[in-house]
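Only a single protein chain was left out; the remaining protein chains are all shown in position.
And then chain A:
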Amino acid sequence: MFFFPQNPNVTHNSNLYKRPFVESFEETPLLVAVLTYMGYGILTIFGYLRDFLRHWNIEKCHVARDREQQKDFVPLYQDFENFYTRNLYMRIRDNWNRPVCGVPGAKMDLAERVSYDYNWTFKHTGKVVKDVINMGSYNYLGFAENVGACADAAVDVTKKYGSGVGSTRCEIGNLDIHEELEQLIARFLGVESSMAFGMGFATNSMNIPALTGKGCLILSDELNHASLVLGARLSGSTIRVFKHNNMQSLEKLLRDAIVHGQPRTHRPWKKILIVVEGIYSMEGSIVRLPEVIALKKRYKAYLYLDEAHSIGALGPHGGGVVDYFGLDPNDVDIMMGTFTKSFGAAGGYIGGKKELIDYLRSHSHSALYATSMSPPVAQQIITSMKIIMGEDGSTLGRQQTQLSQNTTYFRKKLWDMGFIIYGNDDSPVVPLMLYMPAKIGAFGREMLKRNIGTVVVGFPATPIIESRARFCVSAAHTREMLDIALEAISEVGDVLQLKYSRRERPLPALGWMSEESLLQD
C-alpha cells in the first residue's frame, strides 16, 4: 500500500524480513515548505517587535529577564530557544499541559481553563469537559484503568506491603514482589535474566554509563530519545550519530570505527555499542532490527535496544520488535524497555544474559542509589504482563489483535483521506503532518472543540518546519471511537486544509523535467 519507487527508505535486504516492511515519509510539498518558512518569518518579526516593547518597558514583561544589577553580565535569555518560548510557544501554549482529571483511558475528563492575557496565565473555570476521546496517551494496550484486574491486584498488594519501603534494592528495599517481577519479565522477554528499575528515564541514562566508558564507541540513531542521549554523554564514551534508520550510514560508521580505531592513538575501540529504539515516538517508524542484528554480528558490536514504545505494542505476543520480526531475543545484548506505556505503570527494565544483569546490579547507579519500585506499581506490571501472556486464563493476544486492527484501520483511513502520515504501517504511533505554525495551535483547539484530545508537536521536538499532530492508537479504543475521531480529523483537515498528500496525482516535476530535456536536445 505504501510504496514509493523514489523513497530512499525502501528495504534493501528484503531477504532478512519475514514480512513486508513498509515505511513512508512523504516529501514535504515545496509550496507548503515555503509558506511555513514565511509564517515563521512573520512570527519572528512580531517576536522582535514584542521583545523591543518589553525591553523599553512599553509592555509588561511576564517572563524571567536579566536583572537590572546584572545587565553588564552575559545575557541569559537571548538565545533562540528562549526567543521561541517567549514569542511563539506562549501564543499557543493552551494546547499543552492541559490538566486531566481522572483516568486518561480511552476517554478522559479535562479541566476547562481560560486565559484572559493571551496564555500568560490560566484560570480554571471549574467546569469539566467530559468524555474527551483520548488520542494522545501511550496507553497502547488499554491497561490505564482504575478498575479491573490490575487495579484490584494493586489494591491488595498495597494492603499487604504498603506503598513503598524507601530504601534501595541493595540495602533493605528488596521485596519478594520485585524478584517475582524480574523473573516474570525475563520469561516474557525470553532472556536469561532481567532487572526492574523505578524510573524509565533513569534506566537509560544511568545504565549506559555502567556499560561503556572512556575508549568505547557509541553509535546512536539521530532520533534517539533524550534519555539515551544523556546516558551516552554521561558515559564519557565517544558518540557518533548515524542517520535515522539508515543502515548504509550505520555500516559506514562501523567500518570506519574498526579500520581507524580511536582518534590519534589508533588503538582499537574497547567496545562498540549500537543504540537504537524499537518504535521512534516522533516518526512512528520501526527500527530495521534484522539488518541491525546482521551488522552487529558481522562487525562484532553490541546492541542496546530501547523498547520503550514497542514492548507490548508490537508483535503477535506483545514481545516488542524482536517478536514482531520473529527474531531470537538472545541476539540483542541489552533489551531495555519501560512499563510506563503498554503496562500502564511506571519504571523500566533491562533484560539480557545473567552476567550482564549481575554486573548491572552491582554497578548501575539507578540500582545502587534509587529507592526500589513501589509494590503496587510492581503488581500492576505483573498482572498486566500476565494478561498479555495469557496466564490469567483469558485469551492470549486479545489486546495485541485489537491494537493491530485499530492501527491498520486508523492509518488506512487517514491515508485514504489524503493526509501526510509518517512511519511504519504497523506502528501505533501515527504522526500527521501539520507543517505551519498557526496550524499547530488551530488543530489542537479545533479537535478539542469536537471533544477529541490530541497531542500536537512542534519545535524543538521536531525540525522547525515539520510540526505534526501525533495520535497514539490504543487497544481500548472501540471502532466507534475511532470513527468519531476520524470524522473529526477529516472535518478539521478540510477546515485547516491539511490534506497535503500528492500521491494520487501524477508528479508534476516529471512533466517539467521531460520538457527540459527535450529543450536541451
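In this section, a residue touches a chain if its C-beta (ideal position, glycine included) is under 8 Å from a C-beta of that chain, and two chains touch if they have at least 3 such contacts; residues count from 1.
One rule holds in what follows: contacts and distances are computed from a predicted model.
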**Report entry** Chain excluded from display, named as in UniProt, from "Translation initiation factor eIF2B subunit delta", "Ribonuclease P protein subunit p20", "Defective in cullin neddylation protein" or "Serine palmitoyltransferase small subunit B"
**Finding:** "Serine palmitoyltransferase small subunit B"
Report summary line: Of the candidates A:Leu16, A:Val241 or A:Leu496, the residue in contact with the absent chain is A:Leu496
Report task. Identify the residue among A:Tyr40, A:Phe188 or A:Phe242 that touches the chain left out of the display. Result -> A:Tyr40
Query raised in the report: Residues on chain A that touch the omitted chain in the whole complex?
Result: 35, 38-40, 42-43, 46, 49, 88, 91-92, 118, 436-439, 441-442, 494-497
